[in-house]
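Removed: one protein chain of the complex. Kept in place: all other protein chains.
On to chain A.
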Amino acid sequence: MRIFVPATFLVLLALAVAAPGLITGVDPLAADPLRALAPPGADHWFGSDHLGRDVLSRVVYGARHSLTIGVTATVLAVTAGVLLGLAAGLSPKWLDETLARSFDVLSTLPELLLALLVIAITGPGTVNVIVAIAVAQIPNYARVIRAQTFVVRHAAYVEQAVTFGRSRLAITAGHVLPNVLGPIPVLATIGLGTAVIAASGLSFLGMGPQPPAAEWGAMLSEARNYLRVAWWEALFPGIAITLTVVCLTVVGRRLQRRFEGRTP
């Protein structure tokens, strides 16, 4: 099955996040200047970097940083996006229009640019990167949820709940919300890939976790100075980022095809 390979990789990735010690026993921060820039070999499978740290270990531990940022940002963006989209979909026209147009304006800006703008205001740091990415992704979710809300709020079962005498809040929470969430798992899986890229990108620019933290984007940033002498220092974190994003997207698209047309 085509889904098997990417899924296996994602499981491995999850393991790296949860218990990196199980994959590699080497400390990602242990520098050994004498063995700096060693090519891939028996001692260092992925080679060592300019400070003599094990690249494999840094890539494995780096998953924690990159994915934590990605996942947290996605969760934040989904939560805020769903609430805003739902609010827009249920609001009076003027408020809905205001919210909808602001989603549109935000969507016109590239996500990374928007995230940089937020960083420019808040300053660098892991938490700020998370917030920046989340803000940049909110419109994606909010727009979809708003459209779904329009459909669901006129559904017969929502009207039926009105005839039972249920309150507006109870109907929104009990009937509207669960039925607008359909596309979210798929969107979030794909969105997670984008968030990981954004996280790496911002770290590459020095906005994210600060050295010596092992973060894929930051690793790339440091490695680019040694690219001519030590290709491995940049190659392996680069592969990690690429594989993560590709696998997330493949799995996400696969889910999308699977659930397509299965609307509530």
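Keep in mind that, in the parts below, contacts are C-beta pairs under 8 Å (C-beta built on N, C-alpha and C of every residue); 3 or more make two chains touch, one makes a residue touch a chain; residues count from 1.
To be clear about the criterion, contacts and distances are computed from a predicted model.
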{"item": "Identity of the absent chain, which is to be given by its UniProt protein name, from \"Response regulator receiver domain-containing protein\", \"Na+/H+ antiporter subunit C\", \"Polysulfide reductase NrfD\" or \"ABC transporter ATP-binding protein\"", "value": "\"ABC transporter ATP-binding protein\""}
{"item": "Selected from A:32, A:104 or A:159 as touching the chain missing from the view", "value": "A:159"}
{"item": "Touch with the omitted chain, as defined above, among A:21, A:41, A:178 or A:212", "value": "A:178"}
{"item": "Where the missing chain touches chain A, by residue", "value": "155-157, 159-168, 174-175, 178-179, 264"}
